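To start, I am sharing the structure in question, which I have written as structure tokens.
One protein chain is absent from this view; the other protein chains keep their places.
Right, subunit A next:
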Amino acid sequence: MRELTYLEAVREAMSQEMRQNEDVFILGEDIGVYGGAFGVTRGMIEEFGPERIRNTPISEAAISGTAVGAALTGMRPILELQFSDFITIAMDNMVNQAAKIRYMYGGKGKVPMVLRTPAGSGTGAAAQHSQSLEAWMTHIPGLKVVQPSTAYDAKGLLKAAIDDDNPVIFYEHKLCYKTKSDVPEESYSIPLGKADVKREGKDATIVATAIMVHRSLEAAAELEKEGISVEVIDPRTLVPLDTETIIESVKKTSRLVVVHEAVKRGGFGGEIASVIAESEAFDYLDAPIKRLGGKAVPIPYNPELEKAAIPGVDDIINAVKETVNRL
């Protein structure tokens, strides 16, 4: 099969949908001839024209608010927020408007929109352009939250997100953009709410998201050399969360390490740990659950400190060893 980068997979998912459905259009800053801050929409304005690749004023409230308005007329907007940090400016439209419209309209309103946005650190973009704020959005009933880690997942999940009649927040990790995987040429959909076991194992379960899936797989390969067999699960969507796959895995391995880049305090890892604590898997645990997350600091500009602010492969290896009591 053909390989694509994550970035190309996102672009292909959008292009294929746009060829099929005139109602799908993209709006965002610098997404026209410039191709977007990370180049995701490069070449698209040439194919689809400026009406469907709407290069907008720098106006995140208006981008998100007009997406809500356009969705209410039956359009299916995809909006690109240049950096996920800017969701602070789009917050009213996502939290008070998009998430609640269907509910407040007695179930008769529809807001089929996707907010795509690059998140995470690792590009030297410093404190206001590097955050992982996905846990905020998972707290809001009415939204769905997707966080793919591979090119294959990105393409299939984005199609599902565009097809969904609810507002979906789609987090793309900047460091994932260049990662490659086999991606079918034809259009396909991965249902929202289905976790993926990225590696099977029997001694411990790691639940990781976005770039931390890749770090966890590296850690698992290292640990295998020492005879520790690790299962790596990528939930892929945080809302709805595939609790079943996680619970079944923990019942099998009896150990759980949760890893995300977002600040540990108040991060989504707490939700995953709680799901296990409340489930039948709790009785199977042979060690306390371990959570790894970013330090409670703004992401530093200095590249060494930037790395130190979030979990690395060594941190994951150590955490797994602790839970299997092999330190």
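To be clear about the criterion, a residue touches a chain if its C-beta (ideal position, glycine included) is under 8 Å from a C-beta of that chain, and two chains touch if they have at least 3 such contacts; residues count from 1.
Here, contacts and distances are computed from a predicted model.
Enquirer: Which of "BolA protein", "PH adaptation potassium efflux system D transmembrane protein", "Pyruvate dehydrogenase E1 component subunit alpha" or "ATP/GTP-binding site motif A (P-loop):ABC transporter:AAA ATPase" is the UniProt protein name of the chain not shown?
Expert: Matching the unshown chain against "BolA protein", "PH adaptation potassium efflux system D transmembrane protein", "Pyruvate dehydrogenase E1 component subunit alpha" or "ATP/GTP-binding site motif A (P-loop):ABC transporter:AAA ATPase" yields "Pyruvate dehydrogenase E1 component subunit alpha".
Enquirer: Which residue from A:S15, A:T66 or A:S229 sits in contact with the chain not drawn here?
Expert: A:T66
Enquirer: Looking at A:E3, A:D165 or A:E226, which residue reaches the missing chain?
Expert: A:D165
Enquirer: From the list A:Q20, A:N96, A:Q128 or A:S274, which touches the chain that is not on show?
Expert: Final answer for the missing-chain contact: A:N96.
Enquirer: Of the residues A:L158, A:L241 or A:I276, I need the one that contacts the missing chain.
Expert: A:L241
Enquirer: List the subunit A residues touching the unshown chain?
Expert: Given the touch definition above, subunit A has residues 25, 51, 54, 56-57, 59, 61-62, 64-75, 77, 92-93, 96-97, 102-110, 141-142, 144, 164-166, 193, 239-241, 243 touching the missing chain.
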